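For this depiction, one protein chain was excluded, whereas all remaining protein chains were kept in their positions.
Letters are used for the chains, namely A and B, taken in the order the chains are written, and counting of residues starts over at 1 for each.
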Amino acid sequence: MPPAPTSALLVLAGCLFGLGALGFLIRRNLIVMFMSVEVMLNAANLVFLAAARDRGWEVDGQVLVIFVIAVAAAEAAVGLALITALHRLKRSVSADSATDLKG
Amino acid sequence: MESSPVLTWILAGLLGSGILVSVYNLAGRKAPVTSGVFLVLMAAGLWALLGLPAALALFAVLGIGTLGCALGIVLHPNPAVSAVYMMGSFTGMAAIYLVLGFPFLAMVQILVYAGAIVVLFLFVVMLLDLGRRGEGWSDFRPGPVGPVLAGGLTGVALTAFLVTASSSKGAVRDALEPAALSAKAAQAGAAVSGGSGFADSLFGKYLLPFEAVTFLLLAALVGVILLARPGAGGRKEA
Partner (left out) sequence: MENLLFLIPLLPLAGAAVSGAIHAGLAPKKTAGIVANLAVWGAFALALTLFLGMEPGGVLTARGFTWIEAGAFRAAFDLRLDSLSAVMILVVTGVSALIHLYSIGYMAHDEGFARFFAYLNLFVFAMSLLVLGANMLLMFVGWEGVGLMSYLLIGFWYDREEGFAPEATPPRAGQKAFIVNRIGDFGFLLGLFLLATHFGSLDYDVLRSKAASGELTQGLALAVGLLLFVGATGKSAQIPLYVWLPDAMAGPTPVSALIHAATMVTAGVYMISRCSFIYVHAPLALAVVALVGGLTAALAAAIAVTQRDIKKVLAYSTVSQLGYMFLGCGAGAFSAAVFHLTTHAFFKALLFLGAGSVMHAMHDELDMVKMGGLKKYMPITYLTFLAGAFSLAGMPPFSGFFSKDEILWQTARWGDPFHLALYGLGALTAVLTAFYTFRMFSLTFLGKERFDPGQVHPHESPPTMTIPLVVLAVLATLGGFLGLPHLFGHLNVIGPFVEHSTAVIEETGGLGHEAEWIFLLIGVGCALAGILPGWALYKAGPEWGARMARKLRPLYLLSYGKFFVDEIYAFLVVAPLRLVSLGCALFDIFVVDGLVNGTARRCDEAGGAVNKIQDGRVSTYAAWFAAGALVLGIIVLVGVLR
């Protein structure tokens, strides 16, 4: 069947990115903020793939996506470990609770 | 991927039942907001499915589904529920990859994102016991700053994309010609994702970044172990 147009893919990616940014800026819960970041990463992946497909199914784009997924996984692990440690210290996962570096 | 009426019918059935469930909830005034949103999304999806050409329809449904799940992540106060929505979002993305013709990446997405990362998030949510109402649920940050900035960024991105898409610049124009893309796909042949071309590239041209990512994962592993120990997290070393 005819493939989806690239412009539509880009629009979807743009909206996903916007939603992720919105979530990051609006929510106070650190874990939800983190989830929004993952959404943004997904949006970026989608753009990569759209571009790769557009250029004749280039392999480079796909490899890049693999790397993004791997690094995102590592980052998620470390970030959640940090949040856990913060929770141990401050008994809270609110972003507003970690202001010791103020000023 | 070939379109098939079976898939269309399955999807239509799913969407239809989903709509019915939403209407039922709304009628019984149970979870009105969520039901309302679902109703709208699924109606849109059904309309897309029935009104648009096949390829576009599938893509539209999947896209709306993913966006809906992302919206759920952002808007739901319960972090556990947000995690579930995240899984839905990732699964939707995987499906889109599949539709686009990247089956390997779709599998990787399921394995790593929907399989490992979501589970990790859920572990942490449960560990910190954030699922109960009140504890760990957070207020939304008031003020226009967040929405304005996010809206601005989205607007900029969309404008950029659409403008370049509608321009007469080479490769982008071809995107409006689905037929050209199919031709290119036929041409690319073995280079289609999942084939040996991918492996050649990963372990050939990109061997160094590959090994670097390995180290990165190792470092992350060690770091997480250290961070998660009881003594870590701000208490001074004895």
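By definition in this document, contacts are C-beta pairs under 8 Å (C-beta built on N, C-alpha and C of every residue); 3 or more make two chains touch, one makes a residue touch a chain.
Small disclaimer: the values here were computed from a predicted structure and weren't measured.
**Q** Under the definition given at the start, what are the shown partners of the omitted chain?
**A** Every shown chain touched by the left-out chain: A, B.
**Q** For the chain that's not shown, point to the residue among B:Ile10, B:Val23, B:Leu50 or B:Val156 touching it.
**A** Per the contact definition at the top, the residue touching the missing chain is B:Val156.
**Q** Touching the missing chain, which residues of chain A?
**A** Given the touch definition above, chain A has residues 21, 24-25, 28, 33, 95-96, 98-103 touching the missing chain.
**Q** What residue numbers in chain B mark contact with the hidden partner chain?
**A** Touch with the absent chain occurs at residues 141, 145-146, 149-150, 152-153, 156-157, 159-160, 163-164.
The working rule: only the chains that are shown with their structure count from here on.
**Q** So what's the Cα centroid distance for chain A and chain B, whole Å?
**A** Spacing between the chain centres: roughly 10 Å.
**Q** Where on chain A is chain B touching in the complex?
**A** 1-23, 25-29, 31-32, 34-36, 38-39, 42, 45-46, 49-50, 53-60, 62-63, 65-67, 69-78, 80-89, 93-94
**Q** Under the definition above, what is the set of chain B residues touching chain A in their complex?
**A** Against chain A, the touching part of chain B is residues 1-3, 53-56, 59-60, 63, 66-67, 70-71, 73-74, 79, 82-83, 86, 89-90, 93, 96-97, 99-102, 104-105, 108-109, 112-113, 116-117, 120-121, 124-125, 127-128, 130, 136-141, 145-147, 149-151, 153-154, 157-158, 161-162, 165-166, 171-172, 174-176, 178-179, 181-182, 184-185, 187-188, 191-193, 197-198, 200-202, 206, 209-210, 213, 216-217, 219-221, 223-224, 227-228, 232-235.
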